[in-house]
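After this line comes chain A, so read on.
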Amino acid sequence: MKPDATFLGSSIGKKIVMAVTGLVLVLFVIGHMVGNLQIFMGAEALNAYSEFLHHMLHGGGLWIARLVLLACAALHIWAAVTLTRMNAAARPVPYRQVHREASTFASRYMRVTGFILLFFIVFHLLNLTTGQWHPGGAFVKGQVYRNLVSTFQVAWVSALYIVAMVALAGHLSHGIWSLMQTMGWNHPRYNALRKHLAWAVTAVVVVANISFPIAVLAGFIR
Partner candidate 1 sequence: MSKTMNLTLLVWRQKDAKSEGGFRPYKASGISDDMSFLEMLDIVNEGLIKAGDEPIAFDHDCREGICGMCSMVINGRPHGPKDRTTACQLHMRSFKDGDEIVIEPWRAAAFPVQRDLVVDRGAFDRIIAAGGFISAPTGTAPDANLILVPKEAADAAMDAAACIGCGACVAACPNGSAMLFVAAKLAHLGMLPQGQPERYSRVVRMVEVMDEEGFGGCTNIGECAAVCPKEISMDFIAQMNRDLL
Partner candidate 2 sequence: MELNPNVPSDPIEQMWENHRFNMKLVNPANKRKYKVIVVGSGLAGAAAAASMGELGYQVDCYCYQDSPRRAHSIAAQGGINAAKNYRGDGDSIYRLFYDTVKGGDFRSREANVYRLAENSVKIIDQAVAQGVPFAREYGGLLDNRSFGGAQVSRTFYAKGQTGQQLLLGAYQALERQIGLETVKMNTRHEMLELVVVDGHAKGIVVRDMVTGKVESHLADAVVLATGGYGNVFYLSTNAKGCNVTANWRAYKKGAAFANPCYTQIHPTCIPVTGDHQSKLTLMSESLRNDGRVWAPKKKEDCGKKPGEIKEEDRDYFLERKYPSFGNLVPRDVASRNAKEVCDEGRGVGPGGRGVYLDFSDAIKRLGKHKVEEKYGNLFEMYERITDENPYEVPMRIYPAVHYTMGGLWVDYNLQSTIPGLFVLGEANFSDHGANRLGASALMQGLSDGYFIVPYTIGNYLAGQSPAKRPAADHADVKAAEAAVKARTERFLSIGGKETPTHFHRELGKIMWEYCGMARNEAGLKKAIELIGELRKEFWSNLRVPGTGEELNQSLEMAGRVADFIELGELMCLDALERRESCGGHFREEFQTPEGEALRDDANFAHVAAWEYKGEGVKPARNVEPLEFEHVHLATRSYK
């Protein structure tokens, strides 16, 4: 069906927006994680990488990426909020007793983990991209490695990151599978694999991400 007013209006249309934007965000997070792994290769590597990001297509590339990300986040949130409203309205009177069978913690708390991520992203940008909010010493533009290490050395900042990554774990573990379902990417033979895939991706991303603050605190990286 060609996308028209009723498409975005329909519950399934919104779901699909959610899935597509979600997918872009997932891909970003994966890429971002991979990029960040260069922390372990030392300051030069990471800074150079950042340099490269900032100057590809004479600086335009980054902005394009940022715009895309921003658009996705905005659409994703819009869809999330409208769907959530719709769903709340569909069950006006709650049950006295609810027996849960198939739902998981992750699937039930998508909205919560989502919003945690929202806040995380905001403070994460202030913290490491713009630097307005940077405990653990002055923020020096371009000195990505320094900025990062210095702020992770502040234990509670690291803690905040770790909490955020747990939320991310929840969001992705259901989200990645959920988006395949939403996109109709299913086949009797592979359906079982879909949940494993979601968990695998989630695990890699989150473990890697958490390893950064841990490494700093543990003093591997200084």
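We take it that a contact is a pair of C-beta atoms (placed from the backbone, for glycine too) under 8 Å apart; a residue touches a chain by one contact, two chains touch by 3 or more; residues count from 1.
Here is how the candidates were picked: all candidates are chains of the complex that A comes from, given by their letters.
Predicted model only: the values in this text are computed from it and were never measured.
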Q: Have a look at 1 or 2 and point out the one touching chain A within this complex.
A: 1
**Q.** In the complex with candidate 1, residue positions of chain A that touch it
**A.** 1, 6, 9-16, 83, 86-103, 107-108, 110, 174, 177-178, 180-186, 188, 191
